[in-house]
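Take this structure first; my questions come after.
Then we have chain A:
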Amino acid sequence: MLPDSKIPEGPLAEKWEKHKFNVKLVNPANKRKYDVIIVGTGLAGASAAASLAELGYNVKAFTYHDSPRRAHSIAAQGGINAAKNYQNDGDSVFRLFYDTIKGGDYRAREANVYRLAQVSVNIIDQCVAQGVPFAREYGGLLANRSFGGAQVSRTFYARGQTGQQLLLGAYSALSRQVAYGKVKLYTRSEMLDLVVVDGKARGIVTRNLITGEIQTHSAHAVILATGGYGNVFYLSTNAKYCNVTAPWRAHKKGAFFANPCFTQIHPTCIPVSGDYQSKLTLMSESLRNDGRVWVPKAKGDKRDPRQIPEEERDYFLERKYPAFGNLVPRDVASRNAKQACDEGRGVGTTGLAVYLDFADVIKREGADKVSQKYGNLFEMYEKITGENPYELPMRIYPAVHYTMGGLWVDYNLQTTIPGLYATGECNFSDHGANRLGASALMQGLADGYFVIPYTIGDYLAQTAPTPVTTQHPAFAQAEAEVRERINKLISIKGNRTPTEFHKALGHIMWEYCGMARNAEGLRHAKAEIQKLRKEFWSDLKLVGTNEELNQALENAGRVADFIELGELMVDDALHRNESCGGHFREEYQTPENEALRDDENFAYVAAWEFAGEGKPEILNKEELQFENVKLTQRSYK
Partner candidate 1 sequence: MAGSNPNAKPMNLTLKVWRQKNRNAEGQIVEYQVKDISPEMSFLEMLDVLNEDLLHKGEEPVAFDHDCREGICGSCNLFINGRAHGPEKGTTTCQLHMRKFSDGDTITIEPWRANAFPVNRDLSVDRSAFDRIIQAGGYVSVNTGGAPDGNEIPIPKPVADRAFEAATCIACGACVAACKNASAMLFVSAKISQLALLPQGQVERKTRVENMIAQMDKEGFGACTNIGQCAAECPVGISLENIALMNREFISAKATSNNLA
Partner candidate 2 sequence: MSWISNTFSSSIGRKVIVAITGLFLCSFLVVHLIGNFQLFKDDGGAAFNIYSHFMGTNPVIRTVEWGLLLGFVFHIYESYTLAVRNRAARSVAYVDSRPSQNSPWYSRSMALLGTIILLFLLVHMYNFFYRARFGDLDPDINNNADLYTLVYSSFKQWWYVLLYVAAQVALCYHLIHGFRSGFQTLGLNHRKYTPLVRIIGYAFAIIVCAGFAAMPLYFFFFKPELAH
């Protein structure tokens, strides 16, 4: 059963203030008696580690990278939203809250989102104080831009490297606490299981990726800040190591997994060029401000795009959505691109791409002007594809970018396992069924800097400050399970590599649980995934041992968990008989091919409960209450 989501009583704007007063505090002298484990050192993890250490807790921070600074938060380009209203253009906490709820297609909790909008302003202040070099106006004040179709300019940025600069800010704060001895940093250490003692999260099992050593670590509370699971699709804009193992292990130990099928697809990515493709690269959405999306009208037209005359081109977004044109939301742009390709009108050798053409704007404004706006993106495109976008139209295709689903958490960011918290992309809490541009960085840092330091105290204050050791048999048992699983993986000695299984899974997920889904396809996918899972455990090929740097072994463990998650995603997508945000069920659309929500029956969070191996997962529903916004159907015609 789903526990209470602990949303404070009272008017929306006062909930967080009230809650901060009502949570229990840990005596300052006692804080050093509490250990907290934080898994993941991206924005959400590093900010939490630094902030908790500053408060006096003993933090143990874990990352599978060689340094906390490598987390994939670093790759976020666009920016970070904050309701500062520095631009005097009508922004406010409520507007950011409203935009986020609406953008999430009314599948997020009002209270969480409002809090996110409230603390957004503190994040900017904090980052500036750390020395994050945000873009500035000539007068020396912070610059903003409008992002992702927002009506106000509330996005703070550092050229196209905002994620990098914010992460390095959090990393520097973390490094300072490492130097003080308040954070013990474990690099190249991958969490392979959660240790639950008497129903409470009390530690983790890790594998040292260099030596293969399996270790157990204890603490009074555990925070998972391990990012999203977009790599379940094999190809995504996520980094290669991004995986679901930590939250998935926690899920199997009792943490509910919420809305796993809510996946965000980003329309402007560089398309796949061949089977060897290992990942996809995102290009900023801003390109759609000036680029025109088109495909040839005729199927299989393989002419050089420059030789296709105007009347034989189909500018399908402009044709279908005259009001918004090329600036329709991400999911609409993505689905239409897929549709054009499914009709056989895709371009490039794979036929899985559409053109994004800058010829008009270059003619209108000149190449210089265009280069000022998009120079670095054009350069990046040319580096990867070898084509010059000043001469040839870019080819783009949608790719998986962000996962809104994640571990279910209450208002305190605590999962269904007491003492286990989830922050950042790892939890499900703030973006509903779709995330606004420039909101991922905001949420990661909000959770880490300004939410968890308060809410974890509430739990710790009710926990005895006596040392937690790894002596409890639950630790030995979890460690033994981890060892057994690794041995099993190594001893299969089949014929297919982990990457081959991963690609096969990705193919199923992308085809049937990607941009557009239908019941029949999802049922087919479920059967396919189950088959793949059996094959994985009987035909996996690995070389070498556990006691060494063995990247194929690391990968195999992650793929095994992705396969299980994939099945749950399919279940979730199949049960949600509506379309909303990133979840588009073909059976549920308006006559204009818009997502058709069913607020009557599906205005809830689907929190899945692991019921044991081989048993179907149990669906728990958290009904969403909307007291401050009116649910509307969007239209971009």
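Throughout what follows, a contact is a pair of C-beta atoms (placed from the backbone, for glycine too) under 8 Å apart; a residue touches a chain by one contact, two chains touch by 3 or more; residues count from 1.
Basis for inclusion: all candidates are chains of the complex that A comes from, given by their letters.
These numbers come from a predicted model, not from an experiment.
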Contact partner of chain A within the complex, picked from 1 or 2: candidate 1
Spell out the residues on chain A that touch candidate 1 in their complex, using ranges where they run on. 47, 50-51, 54, 65-72, 74-75, 84, 86, 122, 124-131, 133-142, 158-159, 161, 164-165, 168, 171-173, 175-176, 178-179, 185, 187, 210, 239-241, 271-274, 276-279, 281-282, 304, 348-350, 353, 380, 383-387, 392, 395, 449-450, 453, 495, 497, 499-500, 541-544, 548-549, 551-552
